[in-house]
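Removed from the display is one protein chain of the complex; every other protein chain stays in position.
Letters A and B mark the chains in the order given here, with residues in each chain numbered from 1 onward.
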Amino acid sequence: MRVTDLTLGLLTLLGGIAIYLSAINFHAIPGQDYGAGTMPRAIAFVTGLVGIFMITKAAIAGERLPGLQLAEWTRSGGAVLRMFAVLGLIVTYIVVSPLLGFLPTAFCVMLVAMLILGVRIPTAIIVSALTSVTIQQSFGKLLLVPLPRSDFLNVFW
Amino acid sequence: MHFIKTIVAVGGLMAMTGAAWAQEYPERPIQMIVPWGAGGGTDAVGRLLGAEIQKELGVPVNVVNRTGGSGVVGHSAIANADPDGYTIGIMTIEVDMMHWQGLTDLTYEDFDVLAIVNSDPGGVMVSADAGYDSVEALLEKIKSEPAGTFKASGTGQGGIWHVGLAGWLLSEGLAPDHVTFVPSQGAAPGLTDMVAGGVDIVPSSLAEGRSMIDAKRVVPLATMSPDRQDAFPDVPTLAETTGSDWNVAVWRSVAAPAGLPEDVKVKLMDAIETAYHSDAYQDFMKDRGFGLRWAKGDDATAIVAADDAVFGEVMTKAGLAAQ
Partner (left out) sequence: MSIVIEAANLVFQPYVLLVIFGAAAFGMFVGAIPGLTATMATALLVPVTFFMDPVPAIATIVTATAMAIFAGDIPGTLLRMPGTPASAAYVQDAYAMTQQGRPEAALGASLVFSSIGGIFGTLVLITASPVLAEIALKFSSFEYFWLVVLGLSCAVFISPGSPARGLIALFIGLFAATVGLDNPAAVPRYTFGSVEMMGGVQFIPAMIGLFAVSEVIRAFIKRASDVRPPSTSGKSIFRQQATNLVTYPVQALRGSVLGTAIGALPGAGADIAAWISYAISKKFSKTPEKFGKGHVEGLVEAGASNNGAMSGAWIPALVFGIPGDSITAIVIGVLYIKGINPGPMVFITQPEMIYAVFIVFLLANVIMLPLGWIAIKGARHVLSIPQKVLMPVILMFCMVGSFAINNSVFGIGLMLFFGVIGFLMEENDIPIAPAILGLVLGPMLEQNFVTSMIKSDGSFLAFFERPIAAGLGLFSIAIWTIPLVLWLLHRRSARQSLS
């Protein structure tokens, strides 16, 4: 998904205005002129300037709206599906791992990811299993990272 | 068939060990949440106590840093955990301040305070180049100059030393913002800035300024405690010098989410008490120049509650509390 310079400039300008509006209610440090709002306002100001600059430049170059160019890959349905699949896998891990524990969730997430990419099933199972156990042992045991644990399957802890 | 047998056997074994574990606390690793970053003073206290408690209880105590939001993130994580004794944490004085600032609804009442394990009184420190030899001379000068001439730093906006400074100024009959407070990321950046000539006073604990005091770049003028500190016997108290009755001290405590079962609570408190009296802990605290203080259970809760009330009053007067 690629936008043209004119659109990018417009988005930047809108972003600047949005940041400025959002910062109106940030009050200053009591008794001072500066505080929580200073930085967002400065960011909003310069962002707006950059946006105006880009719009001007694109307009001089004779660009017109609308300006959205779809990249080659978006025409392949499989590619779009795979993109959403990987995002979905991350969300799945976030939601499921605290419930099921690290080992089963990590194994499943990796297995599905590999199958999507077309790894052969035996290879996918072996690599997923080895990786989850290795991560669990090295991070969980050696580095004491409190990976989510489950009440079953906790033989390794 | 053999495969299935193995699974059944393993399953049975797990169930049995599970049943055996369920009999007595603790049966699995305990997580200790530290609301401040790795490498800081609170982190060191947590890690050392954790190691000693681990010896006592016989299960691993894993120290977990949950930082950010001036301590709100970590304290919330402790309070929101299950009160089963498997999540404890280091609770710091910020818990008595952040709810006054309106940052969170969390107060000390959301915790079971197990023990207070450390306390460091605030101080008055100036740069060696500034040429003050006593806190009276400094106070004289502060009073004679218009408000805002003097600047102090050493913690974030509304942080403990900000409140400590405001409380001291109030006790001397001055406006709480007579000395402008410049927020900093902690005592060390504040001290560095003072030595570089950026601010005039750092009202943090003397322990935090120790290496700078030893390097003769910072002069400690007073301690905000009822008695002189063992580590700094030459530094007078405020009461001895200006006659102010203002006292402030940070403390660190071990706390659990409110609603701990009584037997778990007793077991934890005993383990912490042994850890506190261990040579490793006592030596560590003395070496770092941290003040030792012990109170457990209801005594500790009373200290936390008393500070909560005092801070609420000072912060409201100083305009630091949320309206």
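In this text, a residue touches a chain if its C-beta (ideal position, glycine included) is under 8 Å from a C-beta of that chain, and two chains touch if they have at least 3 such contacts.
This is a predicted model, so every value here is computed, not measured.
Contact with the chain not shown here comes from a single listed residue; of B:Val59, B:Ala81 or B:Leu103, that residue is B:Leu103. Residues of subunit B that touch the chain left out of view are 37-41, 43-44, 47-48, 51, 64-70, 72-73, 76-77, 101, 103-104, 148, 151, 153, 156-159, 180, 182-185, 188-189, 192-193, 195-199, 210-212, 214-215, 217, 280, 284, 287-289. On the side of subunit A, touch with the chain left out of the figure occurs at residues 1-3, 8, 12, 19, 22, 26-29, 32-36, 38-40, 43, 46-47, 50, 53-54, 57, 71, 73, 78-79, 82-83, 85-87, 89-91, 93-94, 97-98, 106, 109-110, 113-114, 116-119, 123-124, 127-128, 131-132, 135, 139, 143-147.
We adopt the following convention: only the chains that are shown with their structure count from here on.
The geometric centre of subunit A is 35 Å away from that of subunit B, both derived from CA atoms. Residues 29-31, 144, 146, 152, 155, 157 of subunit A are the ones that touch subunit B when the two sit in their complex. Of all residues in subunit B, only 10, 14, 28-29, 31, 60, 62-64, 157, 177, 180, 183, 319-320 touch subunit A in the complex they form.
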